[in-house]
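All protein chains but one are shown at their positions in the complex.
Labels run A, B and C following the written order; every chain starts at residue 1.
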Amino acid sequence: MAVGLEHFLVLSAVLFAIGLYGVLAKRNAVVILMSIEIMLTAVNIAMVAFSRYGQFITGQVFVIFIMVVAAAEVAVGLALIIAIYRSKKTVDSEKFDLMKW
Amino acid sequence: MGMDIAFWILAVVSVASALAVVLTRDLFRAALFLVLCFFTVAGIYATLSADFLAGAQVLIYVGAIGVFIIFAIMLTRDSRQGSPSGRLRLPALFIGFLFLATMIFALVNTDWNVVAEVPTESTTSAIAHAIFSEDGFVLAFEIAAALMLAAIIGAIVLVRDK
Amino acid sequence: MPNIAVWAIFLLPFLSFLIIGLILRPFFNNRPMLSAYTTIIAIAGSLILSIWALIAVNGAENHVLTDVSYQWLSIGDLVINIGITMDSLAAIMVVTVSTISLLVQIYSIGYMKGDGGFARYFAFMSLFTGSMLGLVMANNLLFLFLFWEGVGLCSYLLIGFWFHKPSAARAAMKAFLVTRIGDFGFLVAVIFLYVKTGTFDIGELHELALAGVLGGTTLTLAAIGIFSGAVGKSGQFPLHTWLPDAMEGPTPVSALIHAATMVTAGVYLIARMFPMIASSETAITVVAIIGGFTAIFAASMGLVATDIKRVLAFSTISQLGYMMLGMGAVGMGYASGAIDEHHAMALGVAVAIFHLFTHAFFKALLFLGSGSVSHATGTFDMRKMGGLRKIQPWTYATFLIGSLSLAGIWPLAGFWSKEGILHEANAYAPVLFWLAMITVFMTAFYMFRAVFLTFHGEYRGGEEGSHGHGLHESPKIIIIPLVILAVFAVIAGWLPVGDFLGADVHFSFFGALTSWLAWVSLIFGFAGILLAYAIYGRKLLSAESIGKSLGPIYTLLIRKYFIDELYERIFLMRFLVDGVFVVLGWIDAHIVDGAVNGVAMVTMTGGKVMRRLETGQLQVYGLAIFVGILAIVAFLFMFN
Partner (left out) sequence: MEFPYLSAIIFLPVIGAIIIALLPGANPRRIKLTAALFTAVSFALSLALFAMFDRSIDGPQFVEQFSWIPAFNVQYFLGVDGLSLPLVLLTTFIGFLAVLISWKVDLRIKEYFAWLLLLEMGILGVFCSLDLILFFIFWEVELIPMYMLISIWGTGRKEYSAIKFVLYTLFGSAFMLAGILLLYLQAGTFDMIVLAGMGLDSILSSMMAGGIFFLIIVAYAIKLPIVPFHTWLPDAHTDAPTAVSVVLAGVLLKMGGYGMIRVSVSIFPETAERYALLFVVIAVIGVIYGAALTLRQTDLKKLIAYSSVSHMGFVLLGIFALSEVSMTGAVLQMVSHGVITGLLFAMVGLVYYKTHERSIPRLGGLVRQMPVIAVVFSIAGFAALGLPGTSGFAAEAITFVGSYGSTIVSGIEIYTILAITGVVFSAGYILWMLRRVFYGPPWDEYNGVPDADRLEKVYIFAFVAVIMLIGLYPVIFTNVIKMGIQPIVGMING
C-alpha cells in the first residue's frame, strides 16, 4: 500500500512511546532529557504530517515554535542537571526525592 | 514510489536508533544514536516536502541540541555509570505499550480528512508568510525570541559557579 | 390586715434567716448570741401570730381565716400562683410547729453554747422553721413543693451541721437523697394532676376529686405519687433508712426534725390531701398498709438499738406509721361506705393530726431529754449510761413522763390520740389493728428499756475523755423547755384538737376507761413496761441470753433487716456503681467517643498510607500522569 498519513502518524506514535519509556524507565537524568527530545520530535512529525496532508501551513509554523521551546528546554534542563550534579554529585533520578515534603 | 521506499528506510532507522537511545547502557553512544535519530527525522520531513523544517531540524537538533547533550554528558561524571534502567522499567514498558496501542487504535480508526494532491514547491516562503504577514504569528515569534533569551540567561545563571 | 399577719407567720423566720445570714454572721460574728435572740424573737412572733390565727380561725366562717393567691408566673395556659390558706388544719400545725420550735431554740442556747457554728446553726433553724410554717400554709401544690424542698434542704444542712464528721456528712447526703426519691414521685404527681385538671390549687383538686370528676386510675396514680413524697419525708417503709442515720445532727435538730418540722410534713401532706387521696380506694389502702406495717417494722428495730437517739428515731418512724394508719383506716371506712363523706374527711384528718400534735410534744421532750443526758455523759450509747436518776432528777422526771406518754398510758397525752387511731383501725382495718396493738407492746417495752438502761442501775462510765469532770444536772436553760414540754406531754391530749378539726375523737376523761379497747391497749402497754423492768430494771432475765437464744432474729433486727445493705451495698454499689455505670462509662469511652476517635484515626491512617504514594520521585509522578491519561481515555471509550 502507498505511504499515507497513517504511516507517519504511527511512526510518530512509536517514537513517542519509545520516548515515554525512556522518560519513565531510565535513571540517568541526561538520558531522560534525551528521551523527552525524542517525544518532542515525535510530536513534530505528526504536526508536519498533518500540515502536509491537510494543506495548512500552520502545522509547520508550530513545529518551528516547538523547536524553539525544545532548544530552550534543553538549555535550561541541562543547566539544571549540571546544577543538581554540583550539589548532589549524582544525576540518578531515583536518588532525587525533592518533590517530597 | 521512491518516496515510499525512502520513508520505510528512514522510519526503520529512526525507530531503531530511538530504541538504541533508550536501551543502550553507554551514555555516549546513546547521544550519538540520538543524533542519528534526529537526522532520520530530518529525512522524514523531507519526504513530507517540508524542506525548510528539514533544514531547521538538522541545524537545531543535530547541531545545537546534540552538542549540548554531549557537553552535558561530559560535565556530569556519572556518565561512567552508564545509563541503567530504574525500578520502573516494567511498569513503564507496560504503560508505553498500552499508550502506543491506544494511540494507534485511535488514529487508525479515525477518518482523516486527507487532501489527496501533493504540492511539490518549497514551503519556505509559505512559512514566512504565515509568520510575518499582517495577521500572522509575529507576536508569538517575538515572544519565542524572548523565551530563548530568557532560557539562555537562565542556563547561564544556573551553571555559573557561586 | 389579717392577710399580712398570716403571711408574717412564716415570713418572720425567713427574715430572721436573712438577717443572720446577711448581717449578723458576716459583720457581728464575735457576738453570736445576737443570732440566737433574733431567731427566738422571730419565732416567738410567729407563735403569737399563730395563736392569734388559731383563735381567729375558730371564730371565722367555715373555719377559714384566709385563702389568698397571687399570680407568680403565667406562660400560655400555665398559671402558677403563690398563695396561702389559714384554716383549722393549718392553724393547728402552725401552733404546734412554732411552739416546739421556740422551745427547741431556747434549749439550743444552752445546748449549742460555745459551738463554732452558733450563728449558722440559728440561721438554719430559722430557715427550717420558716419553711415548715410555709409548707403547712401553702394552698397550692407547687408552692407547697417549694417549702417541701426547703425543709429537705434545711434538714440536709442541719443533719450535716458537724460536717467535719464524715458520718454526719454521709447521713446528711443520705437524708437528702432518700427523701428526694420520694419527692420525685411527688413532683411527677403534681405535674400529672396539673395537666389533667389545669390547677395546682389544693381546694379545687379536692372539689374535683369529691365530685368524681377526677377519679379512676388518674386519681389513684396521682394519690400514690403524692404519698411517695410523704413516704420519703416521713421515713415510711421502704424509704425509712435515712431517719436513724439523721441522728448525726445536733440533738435539738433531731428534736425539731422528729417532732415538728420535717417528718411530720409527710403526715401533714396526706392530711392536707386527704379528701383527694381518700377518694381513691386503692391509694388509701396503700396508705393504711404502709402505715401499719411501718409502725411494727420500725418498732421491732427499736427493740434492740443501743443508741438512745436511734431508739427514739425508730419510735418516730413507728408513730408516724400510726398516723398514716389512722388516716388509712378512716379512708378505708369511707371507701367501704361505712362513714359518710363529710364526717370521714374531718375524722381522718383529726385522728392523724391529733396524734401528730401530742406526739410533737412528747417526742420533742424525749429528744431534748436525751440531749440533756448526753450533755452530762458525752455519749448517746445507753450501754455506757445508767444511774442518772439521782444525778439528773429533772431530766429523769420529764423523760419518764415523755416515755409514759409515748407508751400510751392513761391519762397522758399519748393515750388519747393513740386510742383514737386504734379505735378507727379496729373498726375498718382489723388486721392492721392487731399489728398496731403489738406495736403498743413493743413501744412500751423499748421506751422503758431506754429508761431503765439510762437512769437506773449503776453508772457505766460515759464516753472516755469527753467530760472529764463529774456528772451534773443540765443548766436551767435546758431544763425549763423540758419542763414546759412535760406539762404539754401530760395535758396535750385533753385539748379539743379533734373538735377543732371538726370531728369528735375524744373520749370523756374516765369514760375512756369503760371501753374494752382502752383496757386491751393499756394491758399491752403495761406488759411492755413490766417486761422491760424485768429484764433491765431487776435483771430477772438476762438480755444477753435472750439475745443469744433468738440469735438470727436479733442479728436481723440490729442490722435493720439488712435494708441499708440491700440499698447501698447491693443496689447502689454493686448494681449501679460497679455495674451499670461502669458499662455506660465503657460505652461512652469506647463506643461513642471511640467512634469519634475512630473516624479521626481512619482519616489519619488513610493520610499516612496515601502519603506513601508521594515518593517525591519525578518518574513515579510521570507514570501516574500517563496512567491517568489512559484512564480518561478508557472512560471515554467506554461511555462514547
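Criterion: contacts are C-beta pairs under 8 Å (C-beta built on N, C-alpha and C of every residue); 3 or more make two chains touch, one makes a residue touch a chain.
What you see is a predicted model, and the numbers here were worked out from it, not measured in a lab.
J.: For the unseen chain, which displayed partners does it touch in the full complex?
T.: Hidden chain contacts in the full assembly come out as C.
J.: Which one, C:4, C:23 or C:195, makes contact with the chain that was left out?
T.: C:195
J.: Check each of C:41, C:78 or C:601 against the chain that is not shown and name the one that touches it.
T.: C:78
J.: Determine which one of C:553, C:580 or C:636 touches the chain that has been left out.
T.: C:580
J.: Could you tell which one of C:67, C:87, C:149 or C:201 touches the chain left off the display?
T.: With C:67, C:87, C:149 or C:201 as choices, the missing chain is touched by C:149.
J.: What chain C residues would touch the chain not displayed?
T.: Where chain C meets the chain not shown: residues 72-78, 142, 145-150, 153, 156, 160, 163-166, 168-170, 172-173, 176-177, 180-181, 184, 187-188, 191-192, 194-195, 576-577, 580-582, 584-585, 588, 592-593, 595-596, 600.
Quick note on the criterion: only the chains that are shown with their structure count from here on.
J.: For the chain pairs A-B and B-C, which is connected through the larger number of C-beta pairs in contact?
T.: Pair with the higher count of C-beta contacts: A-B.
J.: Centroid from C-alpha atoms only, then distance chain A to chain C, rounded to Å. What do you get?
T.: Computed from C-alpha means, the inter-chain centre distance equals 97 Å.
J.: Taking each chain's centre as its mean C-alpha position, how far apart are chain B and chain C in Å?
T.: Computed value for the inter-centroid distance: 104 Å.
J.: What whole-Å value do you get for the distance between chain A and chain B if each is reduced to the mean of its CA atoms?
T.: 7
J.: Give me the residue numbers in chain A that touch at least two other chains, ranges are fine.
T.: Chain A, residues with two or more chain partners: 20, 23-25, 93-94.
J.: Do you know which chain C residues sit against two or more other chains?
T.: If we look for residues of chain C contacting two or more partner chains, we find 619, 623, 626.
J.: Please output the residues of chain C touching chain B within their complex, sorted ascending.
T.: So the residues of chain C touching chain B come out as 619-620, 623, 626-627, 629-630, 633.
J.: Touching chain A in the complex: which residues of chain B?
T.: By the definition above, chain B touches chain A via 3-4, 7-8, 11, 14-15, 18-19, 21-22, 27, 30-31, 34, 37-38, 41, 44-45, 48-50, 52-53, 56-57, 60-61, 64-65, 68-69, 71-73, 75-79, 81-89, 91-93, 95-97, 99-100, 103-104, 107-108, 112-115, 118-119, 123, 126-127, 129-131, 137, 140, 144, 147-148, 150-152, 154-156, 158-159.
J.: For the complex, give me every residue of chain C touching chain A.
T.: Contact set of chain C toward chain A: 614-619, 621-623, 626.
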